[in-house]
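The block underneath contains the structure these notes are about, expressed in structure tokens.
Here the complex is missing a single protein chain, while all its other protein chains stay put.
The block that comes next holds subunit A.
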């Protein structure tokens, strides 16, 4: 690759962010797709792999006595600090990475070179894993009121919409065309969700080009038709997710919002979700807070508040709640739009869908929802996620906010979701990683033009394979309160900081034992026991010599499983005591600070697809403390590692 100035640098130090004293020395490799760091561990081989497409920015810091620090911020919130001995090496790595992490063409993205060991048929098959047609028919469409319009088959009416769109049967093609001309980017009102039980729908569009007084008969007919397609109701809501001020400002540019007087039987409502720029800045602040090194409680809480992030999450959630209640409780259809109808509209429609329909709380359902409301309806993933080097003002964490809303709901309804937060985090990772083709480009049309399906792989089957990792052991689909509409509380204290996402790579911040992992293991064992039981019952029923023999063999298997469930998976993470004396000013004569041992090995985590091996690698490097491995008889020992040593304490003075 022409951009790699420096394929390999020796004696690079990788600094653990939780404690600058924990450093690992190794070799840094730059490949066409990854940054790879291989630690010179004594027995363990530590590797750190980072995809170039996940690199957000690279910063050179002032040189220190040990070398030239290079800080890499990733889009999945990992922060990596290398110290490179030679300035020229550091500069070369910096230049190379700066270029590699900002591809100029889609063709440079990793998904086009990613080539897992699957044949062509299998790859094509992977794209058929989700089928939106099936999803609409699950909703009960088409039916006598709604049908697919062929009008956008060639993407001529609206190039950011999918080819297949549901509209009321009663609207004619000229009405659709007329309406689309009256809407920003031609995004005319079309169906997003249909509620089988009461025929209410969630429809979406972009803002009308109403200016201060413009009207469009076809658009009015369109809304009328949507309203009438819900026979049970006498009116419909039109929800503008923008703050009123923003919408009014748009009027000056010939855009704007619906005038209640011009449309029959609509109730118009502003929701007040801020625009992508506000959200981008808010998340930036949040990331800064999350990356603070040993902040005080006050710094953290105030930083969290000043970022306004949770306030934005709350307003998105409230919009979703408004719509879901309108549909489920009032049986009233809702038309949602913002400016272009691909950011806030996507968020709000999908949050409402999760609240409304238990299907979207299953693993497959969430995949379908993202594929439908985000991918197919033209959420501009490549712009918003900064896949290519481009306008930084187009970048915004819109999908992050949707995933976080789902996470906040999972916190409130622990039994209502089939998936766990690892699933959300995996999706988040892959939205940015460009590892798979799903989230490349900004619309269905672009993806078709780029032949994404022919040239890359789909993420969904890959995630489906790891389904077991993403299961929530507490999921109870049959419980009545988990069916139908979820009614979350929006009290401020219900919105929490998502540590697992924003501090994903700061292992020492997370609980050392995980209830859910533990329960999952128990559930798996229960399943084995059930099989075992069935087998034994069968054997007892049909007793003969042959069976007695197999029984003999079965015995051993069971014994080995006895202690299985007690193994808390997360404890394999290194448990690193923190710098408990941190921030202490050692000025007074009689006072001294504890210092940690210089030579501590750092833990590394491999990028996404190989996390398990890295966990295993790093589980117990440090502890040479014999006593710690001693454990009650027969139990799985908790490989807790405490890298704290205060040896420098007395030497200090």
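One rule holds in what follows: contacts are C-beta pairs under 8 Å (C-beta built on N, C-alpha and C of every residue); 3 or more make two chains touch, one makes a residue touch a chain; residues count from 1.
What we mean here is this: contacts and distances are computed from a predicted model.
The chain that is not shown carries the UniProt protein name "Myotubularin phosphatase domain-containing protein", picked from "Dynein axonemal intermediate chain 4", "Large ribosomal subunit protein mL40", "Septin" or "Myotubularin phosphatase domain-containing protein". Annotation: of A:129, A:270, A:464 or A:536, A:536 touches the absent chain (contact as defined above). Touching the omitted chain from subunit A are residues 290, 294-302, 304-305, 308, 310-311, 314, 412-416, 473-474, 476, 479, 481, 489-497, 499, 503, 506, 508-515, 518-519, 522-523, 525-526, 529-530, 532-533, 536-537, 539-540, 543, 545, 548, 551-552, 555, 558, 565-566, 568, 575-578, 580-581, 584, 588, 590-592, 594, 627-628, 630-632, 635, 637-638, 640, 642, 644-647, 649-650.
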